[in-house]
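A single protein chain has been removed from this complex, and every other one stays in its place.
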Amino acid sequence: MSDNALEKVPTGINGFDPIALGGLPRGRCTLVTGSTGTGKTLFAMEYLARGLAEYGQPGVFVTFEESPADLRRNASSLGFPVEQWEREGRWTFLDASFESTQETLTAGHYNYAALVSRIGNAVRATNAARVCIDSIGAILARYPNVTSVRTELFRFVTHLKELGVTSVVTAERLREYDGVSHLGVEEFVLDNVVILRNVLQGERRRRTVEIVKFRGAPHRTGEWLFTIDPVEGMVIIPLAFLR
Amino acid sequence: MSDNALEKVPTGINGFDPIALGGLPRGRCTLVTGSTGTGKTLFAMEYLARGLAEYGQPGVFVTFEESPADLRRNASSLGFPVEQWEREGRWTFLDASFESTQETLTAGHYNYAALVSRIGNAVRATNAARVCIDSIGAILARYPNVTSVRTELFRFVTHLKELGVTSVVTAERLREYDGVSHLGVEEFVLDNVVILRNVLQGERRRRTVEIVKFRGAPHRTGEWLFTIDPVEGMVIIPLAFLR
Amino acid sequence: MSDNALEKVPTGINGFDPIALGGLPRGRCTLVTGSTGTGKTLFAMEYLARGLAEYGQPGVFVTFEESPADLRRNASSLGFPVEQWEREGRWTFLDASFESTQETLTAGHYNYAALVSRIGNAVRATNAARVCIDSIGAILARYPNVTSVRTELFRFVTHLKELGVTSVVTAERLREYDGVSHLGVEEFVLDNVVILRNVLQGERRRRTVEIVKFRGAPHRTGEWLFTIDPVEGMVIIPLAFLR
Amino acid sequence: MSDNALEKVPTGINGFDPIALGGLPRGRCTLVTGSTGTGKTLFAMEYLARGLAEYGQPGVFVTFEESPADLRRNASSLGFPVEQWEREGRWTFLDASFESTQETLTAGHYNYAALVSRIGNAVRATNAARVCIDSIGAILARYPNVTSVRTELFRFVTHLKELGVTSVVTAERLREYDGVSHLGVEEFVLDNVVILRNVLQGERRRRTVEIVKFRGAPHRTGEWLFTIDPVEGMVIIPLAFLR
Amino acid sequence: MSDNALEKVPTGINGFDPIALGGLPRGRCTLVTGSTGTGKTLFAMEYLARGLAEYGQPGVFVTFEESPADLRRNASSLGFPVEQWEREGRWTFLDASFESTQETLTAGHYNYAALVSRIGNAVRATNAARVCIDSIGAILARYPNVTSVRTELFRFVTHLKELGVTSVVTAERLREYDGVSHLGVEEFVLDNVVILRNVLQGERRRRTVEIVKFRGAPHRTGEWLFTIDPVEGMVIIPLAFLR
Partner (left out) sequence: MSDNALEKVPTGINGFDPIALGGLPRGRCTLVTGSTGTGKTLFAMEYLARGLAEYGQPGVFVTFEESPADLRRNASSLGFPVEQWEREGRWTFLDASFESTQETLTAGHYNYAALVSRIGNAVRATNAARVCIDSIGAILARYPNVTSVRTELFRFVTHLKELGVTSVVTAERLREYDGVSHLGVEEFVLDNVVILRNVLQGERRRRTVEIVKFRGAPHRTGEWLFTIDPVEGMVIIPLAFLR
């Protein structure tokens, strides 16, 4: 690997960075995709909170369908003093739900411009190095066809990258092993793709995380088991424990 | 788990609360989804009736396709004195079927406003802590595309949460293990997801319940066997009996 | 089970009522669904004919795609004196095929009103306790989208229930184990669902009947083998014979 | 079985009538469905030719996509003197292909009226007892949606039955074991359904015939092996030979 | 088999004619269908080239997406002096690609008339007995719906047959064992159907050819292995070598 190798930003998530050979590619946008309840919001939350707690990097959390109040409580149940960080100006919740934005929804069109400029303002005000968008599915659902989704998502990601931050974008998928993303387009536009799975085996559930793609950067491949601990959050099980 | 952990509301359903590590997340909305005859209406009914019988919490039952008369009879066959509770002003049926509401159905649009305000009135009049909506599928079916379903369902759930109640919303799905919800959207919008299944094994049926997601709260995972007893209603079989 | 338990109407079909724990729920509407040749029309016919022969209950048979003449012959080949019952005013065929009704079919719309009032008249004239609609698929096929099917089917069923009769509605499905009904909507609207199957096993066919749902009433679950006998009609095989 | 049992018309096809417990239901319309090359046209042809050769019943063959010249040659290769029968006025080919009819095809609509009256004339002129329509798929393909297919097919079949003939209608399907008919509608409208299959087993093909439904009449069930012999045509293998 | 049996035209392809019991049915049109890279173009090319080299029959090759220059080179790599034959007026390439025809493509419509008359002229000028159309998929793709595809394809094939030639028409399919043709219509319209397959078994590919249908003519059934040799072209492996 030459010196030009892409730098990585450590997530701080228990056991994830070794698999990612350092963390998420710096300055780029990573898609975290999974079906309901696989832990996407938890991943995004921990990425931001551990970035602040362990690496001192401020962050912006853009939420579409969970209220900042709910997210604050979730974070604090994991021991993260999010409210304090908010007061210190190092953490910003950006509530992008329809209700809060009062936005008029013209049929089949969504004006990213306003969202992008709100995110830009929040990033500058917070001096943020990390941004989470949870979830992009709520935006994409407003587009009438896949054609415009691809173009618009590309635009959106380009703007995120221009802000200089390393971002996590969550997106939903309906099945565990059938395709990667809901619309089959997100995965092609984004630079990096991480899949969270929660598969029924017999009557038990088995959680795994997999890095499917890092554009221009190495990473470990395959599925890795993890659990969700009420105190520790995501805990990826080191291979040594498995065999 | 810190003190900030999300509180739980016990359902009183036989054997369910231990799996839910206490019950349904307080003040939020839980999706109960399953194919035909899996027991969604029974779950909703028991959640409300046991809330009153065992915890003294009044409730509102919003029904779309079963008449209050039918539901009263079902409840009473399980030993719940619903009619008496209605007289006492502690239980309210809200008949939201098309017939009863006389509503003019403009093509592809459904005015939630009227429904939301009727539910609000019923909640206040009954001083309700619990609300059931059975089933959301009847509403969602009136939307022409998934885009508006997502936005409108989000709005509807937001209004429910503003009422301060802990609610159960039922929704249908067509297959046991393929996807979670009918439209593939409900599961992303709702905070919590419970799946009921009724699977053919050889020539017999096997009923299971599974908590797929509680946003920001722990729960036990995997499928749990249950039976439907004419006297006891849903009875989840404790693990100890299984092996 | 309390005294409030839903009453059942015995079908008289060989071996069915024990599985149904008495029969079909009184005053309600039961969906009998199955692929081609599974015996839906036979079930409907026997339900009506045995209701008259064994329980003295008059009936109305609404037919969409088989002529009354053909049905009369089928019934008489099973030993039911349908023609005599017709003369006695205790059995009425209502021919709802497009030809006979001369109805003008406006694109994508079907006027249930006329059908409903014809059924009402027939029920009153015959003093009917039982009604069969064979098959609803012929009506539903005229609707352009699933949205209106759901609303209209609900309306239709509501009207049937207002007539005070216990009815059987047949509907088609394309595959034996994939989904319950053709449009995936009938099963959610109807109170009770019975599935007839005719599955290829190796090169032989195996017929089964299963009660999937009785709203608010108990029933036995799983698939039960049956044969079709030219003299006896449907004969469900008692479990004792099976093992 | 009472005296009222539906009469059967023997097909004369080698080994088919015993399975059909006599033949095809008299005065009705039987759907013969199968994927490409399963022998639908051969079945139709033999049904008509053997009807004339063995039972002296004149017939009308309505063809949509094979020319009468081609069919004549096929028939004569099986030893049937079709050309002679045509000269004697006991066999009529009705060429219903688009070219020959010169018909103007209005978008999405097909005027059955002309076809029906041409068939009626041919039946009367030939004094036909048997009619084959090969294949209905060519007509149905002209309808824009399944809704109108169902209504129109029903009308068409009703007219065929009014002519007093016993008819065979062929239709295509795309897969061997997935669904019965191409549009999933033909099978519900027609009184009787016969499926021809040609399944790959390893690298060999295995041909079977199955009667799926005879409305109001008994028949043997399951799949029966057959071969196509250049001299004998379809030859269904008697069960005795199989085990 | 009577004297009226359909005559066959030998293809000359290594090992194919024994399976076809002589070759392709004379004066008719055979569909050769397969997924990408299965050898459709090679089959068409060899059918024409061997027809000239071994049976002295001139031919016309209609190409839609490969240029005559490319095809000439392919043929010559197999040792066929196509350029010489072209100079002798016994082989004609008809370039029907959009570029070369300069045709204005009206939305959703394709004027076969011009193509048909060009083919007719080429056939007469070359005195051709054999014609290949590679591939029909390029034409069919221009039709907006399956309805018109069926009608137009039928017309096109009828015109080909009127020219008195024995033709091969190639068409694409997406999967090896799921359905026969891309649109599910080609196989019903054409008289004869040959499938080429290229199936992954473990990590190796296995090529097979199968005759699915010859209308009114016998043929051997099932899949036959073949290889593609840079000198010999398609070589079907005789059964004797297989076991």
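Should a chain be cited, it is by its letter among A, B, C, D and E, assigned in written order, with residues numbered from 1 in that chain.
The rule is simple: contacts are C-beta pairs under 8 Å (C-beta built on N, C-alpha and C of every residue); 3 or more make two chains touch, one makes a residue touch a chain.
These numbers were taken from a predicted model, which means no experiment stands behind them.
Engineer: Among the chains included here, which ones are touched by the excluded chain in the whole complex?
Structural biologist: Listed by label, the shown chains it touches are A, E.
Engineer: With the full complex in mind, choose from E:G37, E:G89 or E:G164 the residue touching the hidden chain.
Structural biologist: Answering carefully, the residue with contact to the hidden chain is E:G37.
Engineer: Which parts of subunit E face the unshown chain closely enough to count as touching?
Structural biologist: On the side of subunit E, residues 35-37, 41, 65-66, 70-71, 73-74, 76-79, 97-99, 105, 108, 135, 137-138, 141-144, 172, 174-175, 182, 198, 200, 203-205, 228, 230-231 touch the unshown chain.
Engineer: Suppose we count only contacts with the excluded chain; which residues of subunit A make the list?
Structural biologist: Within subunit A, the residues that touch the unshown chain are 1-2, 4-6, 146-147, 150-151, 154-155, 158, 177-180, 184-185, 187-189, 191, 193, 208, 212-218, 221-224.
Everything that follows uses one rule, which is that only the chains that are shown with their structure count from here on.
Engineer: Considering only chains that satisfy the touch condition with subunit C, which of them also satisfy it with subunit D?
Structural biologist: For subunit C paired with subunit D, there are no chains in contact with each.
Engineer: Looking at the contacts, which chains touch subunit B and subunit C alike?
Structural biologist: Per touch definition, common to subunit B and subunit C: zero chains.
Engineer: What's the farthest chain from subunit A if centres are computed as the mean of the Cα atoms?
Structural biologist: With centres defined by C-alpha atoms, farthest from subunit A sits D.
Engineer: List the interface residue numbers of subunit D and of subunit E, divide the shared ones by all numbers used, and answer same when the ratio is over half, different when under half.
Structural biologist: Since fewer than half of the residue numbers are used by both chains, the interface counts as different.
Engineer: Using the average of all C-alpha atoms in each chain as its centre, how far is it in Å between subunit D and subunit E?
Structural biologist: Inter-chain centre distance comes to 30 Å.
Engineer: Would you kindly tell me how far, in whole Å, the mean C-alpha position of subunit C lies from that of subunit A?
Structural biologist: 52
Engineer: Please list all residues of subunit C that touch 2 or more other chains.
Structural biologist: None at all.
Engineer: What's the complete list of touching chain pairs for this entry?
Structural biologist: A-B, B-C, C-D, D-E
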